[in-house]
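Left out: one protein chain. Kept in place: all the others.
Moving on, here comes chain A:
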Amino acid sequence: MKPKLKIVSSRQRPADARAILEVEGLSKGFATNGAGEILVLNKVEFTVRKGEMVCIVGRSGCGKSTLLNILAGFTFPDRGRVRLRGRPVDRPAPDRCVVFQEDALFPWLTVRENIAFGLKTHSMSRRDKEREVDRFLALVGLTDFGGYLPSEISGGMKQRVALARVLILQPEVLLMDEPFAALDAQTREEMQDLLLHLWAKLTHSIVFVTHDVGEAVLLADRVLLFENAPGRVKEEIAIDLPRPREKDTGRYYALCRAITSKMKRV
């Protein structure tokens, strides 16, 4: 059975009324030591719909992290703009939270305190906060580890905490920069399952950066294939596999192969 590949060029994509994140004509260059200015992002355009999971796949160095940093409001584009619900993105805020690739937990706070960190400024009673933290500890399966320090738990558990501490803030868009790349294969699969489970439950949009095509096909509603140097959305590929998805089906492999061969041509 041949997989159906819906391919839409980024230019002709029909406007979607429910798009909540809009990225338009994003360009960004960096001054380098010696080589002058290099263009890292070149007129990147895409949108993310409410509740949608979009995976960005591209080779190392094609500007994926740079793009995510702009979406998060950590850095600014030279040209173009990002809008969330029509409002321009100009600074970091809890409506767009990031799960970083590296360990970015506060090492002096326990698992519990890390998860509660973002709630501190919320006008919520102490008991409600405690209850909320308990709920998210349970959601990521760390109920028994609330009192541990980040240095005392494994890499997979750290990423669970990183997930919980931002999901508790109910972001509209979750930005994930190769969050599972440093984990072993089995832990990575557990984390992918957990992410899908939480996503189904909490219905936020996700922009997920990865260089693992298999991961993208497993997770995404839509895959954005990034072109290398300068980064640009080369192709959008809708993944119409039914959920929950199985990894050892012919359609899954066929999609992976198709995207991998496109990546080689990029």
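Here is the rule we go by: a contact is a pair of C-beta atoms (placed from the backbone, for glycine too) under 8 Å apart; a residue touches a chain by one contact, two chains touch by 3 or more; residues count from 1.
Note that in this section contacts and distances are computed from a predicted model.
Taken from the listed names "Sarcosine oxidase subunit alpha", "ABC transporter permease", "Twin-arginine translocation pathway signal" or "Probable septum site-determining protein MinC", the protein name that UniProt assigns to the chain not shown is "ABC transporter permease". Considering the full assembly, A:Arg96 is the residue among A:Lys28, A:Arg96 or A:Arg188 that touches the omitted chain. Across A:Val82, A:Val166 or A:Leu224, the single residue that touches the chain missing here is A:Val166. One chain of the complex is left out; on chain A, the residues touching it are 72-74, 91-94, 96-98, 100, 102, 104, 106-109, 117-118, 120-121, 149, 165-166, 169.
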